[in-house]
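Every protein chain but one is kept in place in this view of the complex.
Letters A, B and C mark the chains in the order given here, with residues in each chain numbered from 1 onward.
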Amino acid sequence: MISVQTHDFDIASEYNALKSSSASDGAIVTFTGLVRDINQGNQVTGLTLEHYPGMTEKSLANIVQQAKLRWPLGKVHVIHRVGRLLLLDQIVFVGVTSKHREAAFEACQFIMDYLKNNAPFWKKETTLDGEKWVEFNEKDREAASRWKKRKYGV
Amino acid sequence: MISVQTHDFDIASEYNALKSSSASDGAIVTFTGLVRDINQGNQVTGLTLEHYPGMTEKSLANIVQQAKLRWPLGKVHVIHRVGRLLLLDQIVFVGVTSKHREAAFEACQFIMDYLKNNAPFWKKETTLDGEKWVEFNEKDREAASRWKKRKYGV
Amino acid sequence: MIKVLFFGQLKEVLACDRLDLEVTEQMKVSDVHALLLTRYQQSTSYLKPGRILVAVNQDLASMEHQISDGDELAFFPPVTGG
Partner (left out) sequence: MIKVLFFGQLKEVLACDRLDLEVTEQMKVSDVHALLLTRYQQSTSYLKPGRILVAVNQDLASMEHQISDGDELAFFPPVTGG
């Protein structure tokens, strides 16, 4: 399940939907990203998220597909919000189930790393000094590139 | 927050408690372990979890402490149930917040790997062939030992 | 005719989110890019190859990508979601 949406999401509903998968999946890993107060040295009060309708969904579906080819996964849910967000608002949710915890952890992290590098979203932060487009973070490229070297099972 | 308890836990409450930490923590990673239908080749219908009161809590506190020394973490919650559990019941919850996702992912996985190896819990499964003590899984030793080689930042 | 879309800071700097362009045979992404550099002379620093990504029909593409009539191109800065 992939959703790009302006409205908020509810962790309990997401978790219950993931949990109600097959009884063979003993591991559920979730990641939630929130609007932080400090980013790249700026005092942030909120942000506006822009996306490329159509391509964003396609890109997320492709990332999830790559994860499913790489790890034995049950359900995968990805939600990313767009529009205007405030401090501590939920931005992104990735939830993954698998038989084993290692696959669930790795796949969830892989999806976030690839999303950060490939999914067409752009953040404009509202800071005390006005609005400011967020710069791409080189650390995110490194985080994604290490998956090229690693295989399942580490 | 560490809890060893017979009663179930509620993901929404746990998540909200983690979320209400400082506005600097932009990443929340959670792991939940459920009773699976198949384990080590057996058809499982439930299990009984035994622990060593006192030492179990001490061991979990020690694992959380190690994680906090290793990664810059905000909140860490660990809940482990004991007693009688049925198929798909929640067994264990680990929730971690951090400024950055990599620390949150790694610390959450580290805590689970160390818990599996060091925390005194013992599982007796109810299978179609009767009750059966679960054998220690060598894969869990490998999962824990790789943290000795890796450092934060991979 | 192709559709050219802009996103993020690039859309703001160029003050444009969509442009329709006539294309000739054998045109590549790099030819469209050259047209943009001519059209937006005040903003060329935002159009430098290292500062932008390009997608053709909603897939990331290289400057060498051959374009066809009816294609949807998009230029945008490196992504910053998540």
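Note that a residue touches a chain if its C-beta (ideal position, glycine included) is under 8 Å from a C-beta of that chain, and two chains touch if they have at least 3 such contacts.
Note that this is a predicted model, so its numbers are computed, not measured.
Asker: List the displayed chains that the omitted chain touches in the full complex.
Answerer: Those shown chains that the absent chain touches are B.
Asker: Looking at B:I11, B:A27 or B:L49, which residue reaches the missing chain?
Answerer: Of all options in B:I11, B:A27 or B:L49, contact with the hidden chain holds for B:L49.
Asker: Touching the missing chain, which residues of chain B?
Answerer: Missing-chain contacts on chain B: residues 33, 49-52, 54-55, 58, 80, 91-92, 112, 115-124, 133-137, 140.
The definition used in the following text is that only the chains that are shown with their structure count from here on.
Asker: Rounded to a whole Å, what is the gap between the Cα centroids of chain A and chain B?
Answerer: Between these chains, centre-to-centre, one finds 22 Å.
Asker: Mind checking the centre-to-centre distance between chain A and chain C? Centres are C-alpha means, answer in whole Å.
Answerer: Here the centre of chain C sits 26 Å away from the centre of chain A.
Asker: When you check chain C against every other chain, which residues touch at least two of them?
Answerer: None at all.
Asker: Could you list the positions in chain A whose residues touch two or more of the other chains?
Answerer: Only 33, 112 qualify.
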